[in-house]
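I have a structure I would like to understand better, so I am pasting it below and will then ask my questions one at a time.
Removed: one protein chain of the complex. Kept in place: all other protein chains.
The chains carry the letters A and B, assigned in the order they are written, with residues numbered from 1 in each.
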Amino acid sequence: MSTLILLTATGLGLAALYFLVASGLSLIFGLMDVLNFAHGAFVAVGGYAAWTVADHVAGTLGLALALPVAVAAGAALAALTELLIIRPLYARPLDQVLATVGLGLAIPALLQAVWGADPRTWTLPAWLAGTLDVLGARIPTVRFVLIAAALALLGALQLLLTRTRAGLIVRAGVENREMVAALGVDVHRAFTGVFALGGAAAGLAGLLDGLYQGSISPGDGTSLLIFAFVVVVLGRMGSLTGTAVAAAAVGLVQQFANYLSADLGDESVVILLAAVLLLRRRDLKGRPA
Amino acid sequence: MREVPAAEPILRVSDLTVTLGGSAILRGVTFDVAATGVTALLGRNGVGKTTTVKSVLGLHPAGGAIRFAGRDIKTLATHRIARLGIGYVPEDRAVFAALTVEENLRLAETARRPHRYDLVYELFPVLRERARQRAGTLSGGEQQMLALGRVLLGPSRLLLIDEPTKGLSPKYAGQVAAALKLVAREVPILLVEQNLAVVRRMARDAVVLDMGRVVHVGDARALLADPDLTNRLLGVSGPRTRDVNGSAR
Partner (left out) sequence: MNHVRSLMRPAGRRAAAVLLAAAALYAVPYSTLRLPGVFDGPLDSPGVLQLLAVCLLFAGLALSYDLLFGHTGIMSFGHGLFVTGGMYVTTILVNHAGYGLVPAALAGLGVGLAAALVLGSVALRVDGIGFAMVTLAFGQAVSLLVVSGSPALTGGEQGQTLNAGAVPAALSGVRNTANLYWLALGYLAVCAAVLWWLTTSVPGRVMRAVKENERRVEVLGLNPYLFKLLAFVVAGLLATGGGVVYLLLLGGATPVVAGSDFTLGLLVMVVLGGAGRRWGVVAGAVLYAYADQSLTRLSGSASVAALPGALRGPLQQPLFLLGVCFVAVVFFLPGGLATLPARLRASKTRVGHGVRTRNGRRAQRAGSRHSGLSADASATQPRSPIRRSAPQAGPNVLPGHNAASSTGAAEEGVTPHG
């Protein structure tokens, strides 16, 4: 029983990370048809920004300062990427993807140049380093923080999308951005906003990934990215709840399969992806193929 | 904003060229849209009518010149063109299926006021009844009304309406046409329409395209009254009503 709870909590903690990365990817793809290979770099930059703050200011205060820094770093980098790299290439959709591939290679390499290839350790404040007892299972506190952050983000995004005019524009833009513009709405502002939002979530993911692993290294974001892609595809691009469900599914499948046999976890995710894609006779946005 | 004398066209398209996927779709299209009444843009399928309308809105990169109310709009972004007062109802209606009817209308609220919900609901009462329903669940006719309602919400100075009765049942087609005729009293319309009965009912001027060029400009009724001309230009025999669904796309 306690193993079951531990596996579930671990799986959901991982799912939370996937969701933080995948939600931004999914919104960006849904609205702009841009598959953002630089998203992992946003995660890594958020992580290093947060780590730098926490390295200088110890304890809970450092963590409290690191949080806005990580979010701001991710958002700023993403907004700059949209303005400087993506926007000038709107006439060339393939080149947009290629440019993000280039960024996705260059930025982690730059981080490695500055901070080195070796992992930097996070020193967690005492209250975060411990475990919580749930029905006999001792579960690391960090996992609850991850899950809480993901749920908070899900709630906030849901409110933003359904209750605000900006959200209305994004939801309409996911369906048909040409028509949104034809109604007199400046969709480019929505593009930058969605990129910044995705970047903010990615920056947060960078911080939380560091806490989860107890260290950060330049390639962290990129390895998260592959699973986030899987989540995005499974969750139907552009759909937020779909992304949340897919993230939970991937995290749980991975953990339970891992328990059955080490290394089966990652393979099982790939099999899940292939199976779902083959069975689903619709395109990635849920329209009939 | 400068008042345009009635004699001056609201929209002047000169030498418009568009190339898509390596094919020349428009090869120098020149025509005017009068500041009042309905100008029909006619022609067989695939001659470039939709491309022309989209190019006016900046949805296709195009060569040539497009002047709206005396102002060059070809270099403007689509949303800026729309904000100048050009309303667009596309061929496939393009309502946002996942949004409610009310949200679809709310999206069309731009900086320009007033928002004439009363006018929209008066023309299409069904939109008030279905306000909370997802637009994707509406019938084709109701979706068309929503698409029209969206552009009527703000004060428009020109409407670009692409095949509004296509695929509609005669009942809805009649309703839509009646609403358009009413709207046309206030706002000039550039109307793409295959249903010649609808054209005859409201259009004053006609512009006929063929193979990406303008092949005829003149009085709409005179054109439709001339069986030879109609047959030659539009590929329909005589001034009979053409099947509304008769488009092969």
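Things to note:
The criterion applied here is as follows: a residue touches a chain if its C-beta (ideal position, glycine included) is under 8 Å from a C-beta of that chain, and two chains touch if they have at least 3 such contacts.
Predicted model only: the values in this text are computed from it and were never measured.
Note on the undisplayed chain: of the listed residues A:Ala91, A:Leu135 or A:Leu260, the one touching it is A:Ala91. Interface note: of A:Leu7, A:Val57 or A:Leu110, the residue touching the hidden chain in the full complex is A:Leu110. Across the entire complex, the residue among A:Val71, A:Val187, A:Ala201 or A:Ala247 in touch with the chain not shown is A:Val187. If you put the missing chain back, the residues of chain A touching it would be 29, 33, 35, 85, 88-95, 98-99, 101-110, 112-114, 176-181, 187-188, 222, 226, 229-230, 233, 237, 262-263, 266-267, 269-271, 273-274, 277-278, 283-285, 287, 289.
As a working rule, only the chains that are shown with their structure count from here on.
Mean C-alpha position of chain A lies 43 Å from that of chain B. Taken together, the chain A residues at the contact with chain B in this complex read 91, 165, 168-169, 171-172, 174-176, 178-188.
Contacts from chain B toward chain A in the complex involve residues 57, 59, 61, 77-79, 82-83, 88, 90, 94, 96-99, 103-104, 106-108, 110-112, 150-151, 154.
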